[in-house]
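Worksheet: the structure to be examined is printed underneath.
Missing here: one protein chain of the complex. Every other protein chain is in place.
A, B, C and D are the chain letters, set down in written order, and residue numbers restart from 1 in every chain.
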Amino acid sequence: MSLEVALRHDFGPFGLDIAFSVDRPGITALFGPSGSGKSTTISAIAGLLRPDAGRIVVNGRVLLDTERGIVLPPRRRRLGYVFQDARLFPHLSVRSNLLFGWKRAGRPASRAEIDHLVELLGIGALLGRRPGMLSGGERQRVALGRALLTAPEAVLLDEPLSALDHARKQEIMPYLERLRDEARMPMLYVSHAIDEVTRLADHMILLDGGRVAAAGSVSEVMARLDLFPLTGRFEAGAVLETVVGRHDPADALSELEFAGGSLVVPLVDAPPGARIRARVRARDVMLALHEPRDISANNILQVEVAGIRLDEGAFADVQLACGATRLVARVTRRSVERLGLRPGLRIVAIIKAVTVDRRSLSPMGEPPAG
Amino acid sequence: MSLEVALRHDFGPFGLDIAFSVDRPGITALFGPSGSGKSTTISAIAGLLRPDAGRIVVNGRVLLDTERGIVLPPRRRRLGYVFQDARLFPHLSVRSNLLFGWKRAGRPASRAEIDHLVELLGIGALLGRRPGMLSGGERQRVALGRALLTAPEAVLLDEPLSALDHARKQEIMPYLERLRDEARMPMLYVSHAIDEVTRLADHMILLDGGRVAAAGSVSEVMARLDLFPLTGRFEAGAVLETVVGRHDPADALSELEFAGGSLVVPLVDAPPGARIRARVRARDVMLALHEPRDISANNILQVEVAGIRLDEGAFADVQLACGATRLVARVTRRSVERLGLRPGLRIVAIIKAVTVDRRSLSPMGEPPAG
Amino acid sequence: RAQEPVTVFAAASLTDAMEEIGRLYGEQTGHAVRFSFASSSTLARQIEAGAPARLFASASEQWMDYLAERGLIEKASRTSPIGNSLVLIAPADSPLAPQRIDGALDLAALLGPDERLAVGDPDHVPAGIYARKALEALGLWEEAEPRLARADNVRAALALVEQGETPLGIVYGTDAAATDRVRIVGTFPVGSHPPVSYPFALVAGAATEESEALLGYMTGEQGLAVFRRFGFTAD
Amino acid sequence: MLTAAELEALLLSLKISSVAVLCALPFAVGAAALLARPSFRGKLVLDGLVHLPLVLPPVVMGYLLLIALGTRAPLGGWLLETFGIRFMFSWTGAALAAAIVTFPFQVRAIRLALEAIDPGLSAAAETLGAGPVDRFFTIVLPLALPGIVAGAITAFAASLGEFGAIITFVSNVPGETRTLPLAIYTAIQTPGGEAAAARLVVISILLALAGLMLSEILARRVRRLTHR
Partner (left out) sequence: MLTAAELEALLLSLKISSVAVLCALPFAVGAAALLARPSFRGKLVLDGLVHLPLVLPPVVMGYLLLIALGTRAPLGGWLLETFGIRFMFSWTGAALAAAIVTFPFQVRAIRLALEAIDPGLSAAAETLGAGPVDRFFTIVLPLALPGIVAGAITAFAASLGEFGAIITFVSNVPGETRTLPLAIYTAIQTPGGEAAAARLVVISILLALAGLMLSEILARRVRRLTHR
């Protein structure tokens, strides 16, 4: 289970030169600002764009090796591709769209697998319709199913949600999560929306100006202060890998345990023991020197200041060690001075339960076998 | 300066029956969930849809009165209409697009006014281009200018930003603010994005299922707990009308004064004395019984609990009186119990300066003459 | 084989007479005849290209010569049994008095200042070629040539006069006789043009019993009687 | 290179085709605009009328024109007396015949182009104060330009080849109505005229190729002008 990519391509003012590999099932995000080369990369992997030079290997199968003159056409690459604009065939029913790639697949899915996927994506009621009669979210789900039924060895998704409005996005997210959890192949997910990335991806590759700026687990990359300009000031924060602990149905709250503490959040729809990724945005973390009393916030964590990065303007980002887990707080520079924050200082972090809402939580599926 | 609207229209399963009036310049938001009848309303005002019954009067001029059989065609209504998809004429240059309505206006703007608008919208460099060569944000700015140059008596904007991505939205917002501040006519702004509404509008009309659910100043409507299901849980909060006080360039912070207290926020680009609308989201307000010490938050306000509304799930919304100003805090039900919150209790509200970022602030222009 | 109809290529101006003959022949012998009517030139070229015609009835000696030169007709069978007259016509309501057609004919005066004389195109339509010969012989060609309305075929020329689009036209006597919307103003003297003749011949290789019988019938008394009835001359 | 007669026929063909296409254009736009509407009474009749020249053989069209517009016919007589317009035996008549026979080509292309225009643009123009006629000329027509050009080019090409209607309506008068096709026809109908006919055919083909090249260039330029 591996996807190795090395690409070089020149677009005049823009040059792409990247190399990365993905060696796990589940979603790896390809993240970066507009114009950073995400679409170019994904097109080159799919074979819709021929790069100046490069090498692409999927599960040991060489799809591209410009040095050795190997260039497989897109139809032989056995990759699933989900386009931003769905690109369903307007003259075919949803069923025929779904089966288009299936019929042409080398080792097609069984009837049962098809039925399972249709159910997973919740498109059973749409099978007889034409694409023109689907909503944007439904279209993308069908496009997803269509790509998956080609029995691909890897799936490429180029901003599959960016054409959808907020409500539609929320509607389709759970399907992507379910797919991710069932997937037995790498999924490369292009996005420039950090909430999508943190919610869906385990790993991420951060692109900037045609180069790989960082790669690693989402929690690592998101907690790196030096990457804040790329990961986005307002939305940036730490991503915690947690395990569901106790539920409190009366108060509709759940406890999420992580290495170094626990977090109370609104009731989570997952059994105790389930693995959940929780995003704690830096702007939602308040700091205090002593534990405050009689405060509405439900989470008061003992932390140690691990680093401080003064940002431009009023801001400062404070990296916190909470046991083995890293958190980030975004505060004003004035507060840093006022509280005398410095690395090594032991303080408390205060986090309101309501700020860790459903949009910040996402199930992680089984831990990878390796 | 007035716009009176009363409409009734039947679409089979959906029926519209509304009445409202706008009697001030500046932006009035027409806000509501998808399918609530916003576009139907605005189309009927513009004359692109003929309602079953209704009466529309602009500055005393009757545009529609089905009872008296008056139906002015769109071109005689003297209203500016900005479409969601810009609808620039692809075969005309930006300049010709801009002047299309101007040439046909009853009392056209002078050259100087045109130049001023072009500068205001920042489209001077685009005049020679074709619409096909503009970005989405540039297109909407041109569409805006085109509508304004018809010398309209009111402007209708149907989700002018919803087709744009986040970055483009941010890019165009300041132009809308400037326009609003200079406008001498009512602007009806359709949106289902609460951040647009709170940032741009003074007043809002809340539609739900074809009826007017509430109407009033944005701060009033947004602070009403009973409307939270409509105004949006996560983004809901209070809107404060403030005046810029002291700047602290060293810390890059500013003070915003309002009736009942003041708020420290990241440096504001407005002179002391300028009027600024600040949105304080309910989720960003923390409550405590006593004033905490050595805490990073810069704002600790003395408030009185004015009301508590237990929401479904873990949540409770607490309305706070801070002098004459209303704030809302969203906390867990558990905290309400733990702290023993009840109406009349005097407590403190803690607000991080970083949560009131630039996206939550918007200039308000001159106070209305009335 | 016996039921296979004999195919005859005939000039379009022979249409009605030929169809009548074909009908009579069919009634009397039980053998069907199949016609294809088009302009003589079209038919000649089709025969040259191998069209399976057995018998060719042309309105033009030139096109029969064309085929003869290429050995595409049975030379021995060639005969020109019928003829036609060439007449000057005017619309039925024309006030024009009957004219003697000779060198003294003042065509310009008859046509008026800017009217035209309808003829088959003298470049290729047989009736037009005869008209040209006659006008040349009478010394009227120079004067007439720029005033011609050259029609695609003689029927189109007749239609122009019928419609009154031209005050005068030159057509065959048979054409003028078939419509009461035109009047014969004068007949071109026999000597003014080569005799109008319709050469008939068997197509090369078609000298079979049936086609010879049909040609015999056409050029025999019964056939000629029909042609006469339609205004052709036959002696 | 060309004989005087060939040159004459060539120039005449160009003149007649150009005039035919340009004069028919406004009517074609009008008919197409009507036919592009969703539905109205008499739409089928109009559609039928427009397509008639396609279905009827050109010779019949020529004959019908002769009956309708001959100088003795009521309409033709009236035109002649009132305006001094005379179609019979003149190149204007040839142009009229060519225009009518090639009319369907123009209408079809323009109609397709009109139907492809986003009605939202027209609505936008209306809110900007433009009335129906104004919108048609400032928005609809310019956006349909590529289709109009394509239709005009097809019609022009077809005009160049028009034969039956012209010869039947206005006869075959050298220098006045003997266009290239009529000249070719005349040559073919003459024994031994093959060589002359072949020369004329080659001229026609070259003309057509030149026209096509021109049209490709024109179409590209128009498309660039109206879009992107």
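The rule is short, and it goes like this: a residue touches a chain if its C-beta (ideal position, glycine included) is under 8 Å from a C-beta of that chain, and two chains touch if they have at least 3 such contacts.
Keep in mind that this is a model prediction, so the values were computed, not measured.
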item	value
Omitted chain's touching partners, listed by label	A, C, D
Contact with the hidden chain (one of D:Gly30, D:Gly48 or D:Gly175)	D:Gly48
Contact partner of the left-out chain, one of A:Ala19, A:Ala105 or A:Ala306	A:Ala105
Residue in contact with the excluded chain [from A:Arg8, A:Arg24, A:Arg130 or A:His247]	A:Arg130
Touching the absent chain when the full complex is considered, from A:Arg8, A:Arg87, A:Arg211 or A:Arg358	A:Arg87
Touch residues of chain A, complete complex, unshown partner	46-48, 73-81, 83, 85, 87, 89-92, 100-101, 104-105, 130, 132-133, 146-147, 150
Residues in chain C touching the chain absent from view	7, 9, 12-13, 15-16, 34-38, 42-43, 45-46, 48-52, 153, 155, 158-159, 174-175, 177-179
Chain not shown, touching residues in chain D	44, 47-48, 51-60, 63-64, 104, 108, 112, 150, 154, 157-158, 160-164, 181, 184-185, 188, 197, 201, 204-205, 207-209, 211-213, 216
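One rule holds for everything that comes next: only the chains that are shown with their structure count from here on.
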item	value
Centre distance in Å when chain A and chain C are each reduced to the mean of their C-alpha atoms	91
Multi-chain contact sites of chain B, meaning residues that touch two or more partners	none
Touching two or more other chains - residue numbers and ranges from chain D	none
Touch-based graph of the chains, sorted into line, ring, star, complete or other	line
Pairs of chains satisfying the touch condition	A-B, B-D, C-D
